[in-house]
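Every protein chain of the complex appears in place save one, which is left out.
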Amino acid sequence: MSASLPLERHREAVAAARTASLGMWIFLGSELLFFGGLLMAYLYARTHWPQGFGQASARTHVVLGTLNTGLLLTSSALVALAVACQGPTGRGRWVPWLLGAGAALGTAFLAIKGWEYRSEWREGLFPGPGFALKAVAGAELFFVLYFLLTGLHSVHLLVGVALLVAFGRGTRKKRAWAAPRRVEAAALYWHFVDVVWIFLYPLLYLVNRHG
Amino acid sequence: MNYLENGHSLRSWLGSTDHKRIAILYALAISAFFFVGGAAATLIRLELATPAGDLVSHDTYNRLFTAHGVIMVWLFLIPSIPSVLGNFLVPLMIGARDLAFPRLNLLSWYLYIAGGLIILAALFLGGVDTGWTFYTPYSTMFSNSWVAVTLAGVFVTGFSSILTGLNFIVTVHTLRVPGLGWFKLPLFVWALYATSIILVLATPVLAITALLVVAERLWQIGVFDPAHGGDPLLFQHLFWFYSHPAVYIMVLPAMGVVSEIVPCFARQRIFGYRFMAYAILAIASIGFLVWGHHMFVSGQSLAASMVFSLLSFLVAIPSAIKVFNWTATLYKGAIHFDAPMLYALGFVGLFTIGGLTGLILASLSLDVHLTDTYFVVSHFHYIMVGGSVMAYFAGLHFWWPKVTGRMYSDTWARIAAVLIFLGFNFTFFPQYLLGVQGMPRRYHAYPPEFQVLNLFSSAGAVVLALGYLLPLAYLGWSLRAGRAAGANPFAATGLEWTTPSPPPTHNFEHLPQAPDEVYGYDPNASLPEPAE
Partner (left out) sequence: MNADTRLSANFRLLAQGASTAAERSDLLFNAMLVLCGAMALGVCIAITLFAVRYRHGARVSRGRVGRQIGLEIGWTLVPLALFLGLYAWAAHDFVQIYRPPADALPVYVVAKQWMWKLQHRNGRREINELHVPLGQPVRLVMTSQDAIHSFFVPAFRLKQDVLPGRYTALWFTATQLGEFRLFCAEYCGSEHSQMLGRIVVMQPAEYSKWLGSGTEQPSLAQYGFARFRELGCSGCHAAGSSVHAPSLRGLLGRTVHLQDGRSLVADENYVRDSILLPKKDVLAGFEPVMPSFAGQVSEEDIQALIAYLRAGAEP
């Protein structure tokens, strides 16, 4: 890179921040379509098997799912707070702790999800030869999509947790690579994972659950 | 020191984050894949010269046409113009020093190579016989071939596409030189921008579809199996939701190339610049809404078919506008017939024919007759080969001096262009007739009444193959003994021509000024003498 004047360097820094943010938004756009493909399959299947989907959804662990939703929403709030504490606010020392707390809640989510999967395995709700609800048309398909959607979400969540842990340590040690614009990009990713869950939760846990 | 001289070791090439070197890495890789896919095509046309399936077995033939499709679509056409010409030129055209995320760019190349190697591995293991469209339940329940491995390769190359698209979008938004507004951008940049949006939004759906097919194959999850409450049509919806926009990934960049070449060799600014830019955006957006036109006889609902057909007619309008505008650009210009122009004009003619046959296929009642026949095969080859490949060659020849610093023999290049044009039409026009007469596609052996046209087509393929081999010779020769090109051998507008050929590693010594007008050609101005 050829030598540049201070004004050019400032312009480059501003451009870099914009660039990182825009890059993350576009990446999230592609991720949206990634989940979108599965959601398309879900919508198609649910229109064809409304009763089956209702009965299958009733077998999900709605209490654990609701708890998980709360955990994730809280973690997003903490991460948003971390981003707000950056820069000339004087609260920079909170950033690592907020990021770490967000990561901890995300890990708790994954643990609870793992517990749900274990129960579902025990109850014979894994698709395949031993599926318990074979007589209910569409139930097996519901659970195929349930495991694919939540599984894909969990993989993304794991990546998010790793990002938050890394940036938590990086900001605590004041590393140059843990620059505010990158923390913001990571936070955007975390919020995205949260938003996806907000769609998955009602579609998977709350079908036909009224009263 | 230009970018070619900046390091000679293998490591300096394989570890380079310079967009220009990465473009060359892509060019070498896609060329290799083009010839593998072309070898498959050669065997196919050899087999089809006679009605009996006597050259190879049924299963081998089915693997050959699948390999041809998979390689040509994902390993050649989709990366060709974006990852070679786009990578090299977009930063230069907007006055930037590189793409927004140079290391991501290199990662894209490695992902592409990894995916390509996985697909080649599947080929060597014995191949896959589902067709490049992988329709279920054949691919999930009945095929005895390397479906999962091939789809794993496709999945990996998909991420290469997504990251490249992401890179281009951010680059065009954030790295333009001051003063270069959107309506001063070359249409090539507009085309790649729109293509990148499609890359980012459509490819993930392919990824998830591939995942579902692999899961169904390995664990019988039942999402496409009617016995488990699944639906094979769901696969078709998911697959075509990606694959129709994918054809616009393949054709929009080609249109961008043509929009650069025609004004230069007609010495006339492009006619109707704004409509051209809007048409690009219209094609990209409406292109997301027409996927069901591949499914008119699939068993989808009547209402769905009606909507998809209407939208398919609508998406043809912006394409027609572009064809008219390229033609009108020639009016009152000063036309030169250098090789890039011959390729570009060939594109316009062949794309027009291919596009009009697309209109015939969009017509619901006619599609009932013509779908799944050689009419469709010919239609998409007119667009993909007569269109996209021809445009890729046009761009290769137009920007070769900029990339290599050398001129090639224009005489030989023109001979190749004519050979390719003639060979192409001899190969594929008979296939329209075969389709109308009822020959289905993906047929290893066929009834004897189809032989004459098949023979014509196979003969044409020989000419086409020769045409494709010629550039290897004269372009290769130019690298050794071609005369030095100078910064702007074609007196073209565009910021890429203001820097030396080949460009320095950082593209520009001093960042260029945005031009007053994007295609500042004047047919009456005399051309500057070419630099010695």
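A and B label the chains in the order they appear, each numbered from 1.
The rule we apply is simple: a contact is a pair of C-beta atoms (placed from the backbone, for glycine too) under 8 Å apart; a residue touches a chain by one contact, two chains touch by 3 or more.
Keep in mind that this is a model prediction, so the values were computed, not measured.
Student: Pick from B:Pro186, B:Gly333 or B:Gly460: which residue touches the chain that isn't shown?
Tutor: Of these options, the touching residue for the absent chain is B:Gly333.
Student: Of B:Thr357, B:Ser478, B:Thr493 or B:Asn507, which one is in contact with the hidden chain?
Tutor: B:Thr357
Student: Touching the absent chain in the whole complex: find that residue among B:Leu14, B:Leu117, B:Ile317 or B:Leu466.
Tutor: Here the residue in touch with the unshown chain is B:Ile317.
Student: Would you indicate which residue among B:Arg21, B:Arg269 or B:Arg406 is in contact with the undisplayed chain?
Tutor: If we include the chain that is not displayed, B:Arg269 is the one touching it.
Student: Which chain B residues would touch the chain omitted from the figure, given the whole complex?
Tutor: Residues of chain B in touch with the missing chain: 53, 58-59, 62, 129-131, 135, 137-138, 141-143, 226-227, 229, 231-233, 266-269, 271-272, 275, 296-299, 302, 305-306, 309-310, 313-314, 316-317, 320-321, 323-325, 327-328, 330-337, 345, 348-349, 352-353, 356-357, 359-360, 362-366, 368-369, 371-373, 433, 436-438, 440-449, 451-452, 522-524.
Student: Please output the residues of chain A touching the missing chain, sorted low to high.
Tutor: Touching the missing chain: residues 49-52, 135-138.
Note that in this section only the chains that are shown with their structure count from here on.
Student: Distance between chain A and chain B based on Cα centroids, please, to the nearest Å.
Tutor: 35
Student: What does chain B use to touch chain A in their complex?
Tutor: So the residues of chain B touching chain A come out as 97, 100-101, 162, 165-166, 169-170, 173-175, 200-205, 207-209, 211-212, 215, 219-223, 228-231, 234, 237-238, 241, 506.
Student: Taking the complex as given, what residues does chain A use to touch chain B?
Tutor: That would be residues 1-2, 15, 18-19, 22-23, 26-27, 29-38, 40-41, 44-45, 48-49, 52, 127-128, 137-141, 144-145, 148 of chain A.
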